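Of the protein chains in this complex, all but one are displayed in their positions.
Entry: chain A
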Amino acid sequence: MDGLDDIVEDFLVESHENLDQLDRDLVALEQDPGSRERLSSIFRTIHTIKGTSGFLAFGKLEQVAHVGENMLSKLRDGVLELTPHRTDALLAMVDTVRELLGSIETAGGEGAVDVTRAVELITAAMDDEPAPAAEPAAAEPVVAEVVAEVVEAPVVVPAPVAVAPVPVPAAAPVPAPAPAAEDEQAPRRAVADSTIRVDVDLLDALMQLVGELVLTRNQIVQYVSRQTDTDLVRAGQRLNLIASELQEGVMKTRMQPIDHIWSKLPRVVRDLGQQCGKSVRLAMEGNETELDKTLLEAVKDPLTHLVRNSVDHGIETPEARRAAGKPAEGVLSLRARHESGQVVVEVIDDGAGIDPARIGESAVRKGLVTPDALARMATADVLQLIFAPGFSTAAAVTNVSGRGVGMDVVKTNIEAIGGTIEIESEPGTGTCTRLRIPLTLAIVPALTVECAGDRYAIPQVSLQELVSLDAEKAAAAVEEIGGAQVYRLRGELLPLVRLADVFGLSSDRHDGHVVIAVLRSEGRRFGLVVDRVINTEEIVVKAVGAQLKSIGLYSGATVLGDGTVALILDVQALARRALRAETVERAEQRTAASVAAATARAGAERQRMLLASIGGGRRVAIPLDTVTRLEQIRTASVERVGSREVVQYRGAILPIVRLDRHLGATSSYGYDEPAPETLEVIVYADRDRSVAIVVEEILDIIDDSEAKHSDIDDMGLLGSAVFGDKVTELLDVRAAILAADPGFYAFDTAAGSPARDDLMVV
């Protein structure tokens, strides 16, 4: 079995199963010869075997399957009628196929299996007059002779048929393969045993149950955290761990490598290339990237469409390529990788790219956008018009792409599974279409927020960052343009949508604070103003009833840790609903410049930093991806363990490091002054351990793209940089954490993420 490669092994397992089904089908067919459905099913099975065996270069197998297929197609089309001896011939074929498969499995090749007889049998059975079986054909000698060979017809056939008089030499062909097939039973199970086919519905049900378990676990963990019984606490922690592992395990059962849908693409590309007279090389990276089966299925068609598009419209003819100074052979790359809980799939071609002018012109002609609006659009936004319903890029509709599925359908399909699609293109050098797909649909990371007293979940996929403004800052930073509120986010105007207004409720936040969740949808950014940010958690997505679906604001609901139901916001729908057309245009106009700038430096590695003040006018930048959560804790809840400060947090003991003391800053509040009631805390977590880093105030989240760095080697710092005209120190996160919890990295022998974090800062 080791010698077999995966494809052959899959083929064997599948074929064996199919053959078992085929036996049953054939026998059943005899009872009900008219069943077109059954015939089609048999036909498909044999067709598949033929196709695959041809592909795997099993010539004999292909030969047998081929004649079988011929006969079946005639049967299916009603050209031939199914007579018992034809059934026999088919059964003989099945046996021969089985024998061949057995030989392939044990010997790795087709061996000496004789297929000529089966082929002859079928050929003969096919040549038989399509006479109705009822007519006792006193057939021509030829037929009789042939049929004679065809086996023990009398045994099977109740009705007297031509075969009856000559049973003698018959027995030979069929019994011969039959025992052979039986012999093969044992080794064949070897392959079949190592895998098991499970109904996807069962997996779905399991996933559902695990979802429930995770929720119950969350509830219990919350409850246990308030208990003092150590045994109970320990059992709770174990439950926590096991539930997580179970969740992961069940999720894995539904995972399949993306190769499953990629494996067909080389052929598609080759055929298409030939058809269009183009020479295309397909490069694939990350074939082994896994994602949920359901999602995989959902991505298949959109992906195929994108690939077709690239070959058809993207890559130029060899002549055009040479003229443009490119190699004659075009390269189409597929790349898949995991990235922050999502699967990113890119379809990249080095073709002609997309000309925004042509896109714009076409969109105007089709009335998708007014010339005025187009003139004000940024290039990146013009490209997104491709996804508008009713848009087709093909100057002439070729028979290659544009068959039914437009880019708008691709986009709809991707968004239906919670994914996003974006397109980048450089005229002359190529196009990159990027799909971001969640790993699984059932459990998604989400941010829970509060609005007008209720909690809502926002999928993390759409969340870009959080901005919290106190009353004073909010008054200055939130501006109005023609009645629409905007916030100046690092110089870029972000349209604001107040969730309470969308809902027609009144916010219960009256202190002037503004909490903005910066969301991205369909290439647009907007800020959703909520009352409060609660936290991030993994939520189990539940469907909502039809009454709520029609509202078009909620993509589902979930049950939070405390048992409360929370609605999951459909960010796309929210954006469409809340951003009125003119607001959108305005936003596009304003963001145009910065979008272009962002695209221009997209290649450069960007790092997002959390800016915090630590007192004494000093500012510290902390790489955002090391930050798990931002919290406020009550000063009163800080306890002491030996010389260290800790706080109880979510059922665990969280060591505290006060950054002002750690870095020797003069705290804005002296030791004799009363400490503030709450502490601003940055929670950093790795595996099961967390530490809380206390800062004076969290200021902003910024991009580290254009900052000027210098290396001031001070204890606890990695250097400094200039952010927004102010010198900011770069925190050595590792050192800060070790100050709070010297054992933090004790188990981290594999030099995991913390070490990497350090590197990224420098």
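Simple rule for what comes next: a contact is a pair of C-beta atoms (placed from the backbone, for glycine too) under 8 Å apart; a residue touches a chain by one contact, two chains touch by 3 or more; residues count from 1.
In this section, contacts and distances are computed from a predicted model.
Asker: Quick one: the chain not pictured, UniProt calls it what, "Purine-binding chemotaxis protein CheW", "Glyoxalase", "FeS cluster assembly protein SufB" or "Tripartite tricarboxylate transporter permease"?
Answerer: Of the names offered in "Purine-binding chemotaxis protein CheW", "Glyoxalase", "FeS cluster assembly protein SufB" or "Tripartite tricarboxylate transporter permease", the one UniProt assigns to the missing chain is "Purine-binding chemotaxis protein CheW".
Asker: Touching the hidden chain in the complete assembly: which of A:255, A:534 or A:548 does that?
Answerer: A:548
Asker: Looking at the full complex, which residue from A:368, A:409, A:505 or A:652 touches the chain that isn't shown here?
Answerer: Among A:368, A:409, A:505 or A:652, only A:505 touches the chain that is not shown.
Asker: Check each of A:334, A:386 or A:566 against the chain that is not shown and name the one that touches it.
Answerer: Within the whole complex, the residue contacting the unshown chain is A:566.
Asker: By the contact definition given up top, give the residues of chain A that touch the hidden chain.
Answerer: 211-212, 215-216, 452, 454, 502-505, 542-548, 551, 553-554, 557-559, 563-567
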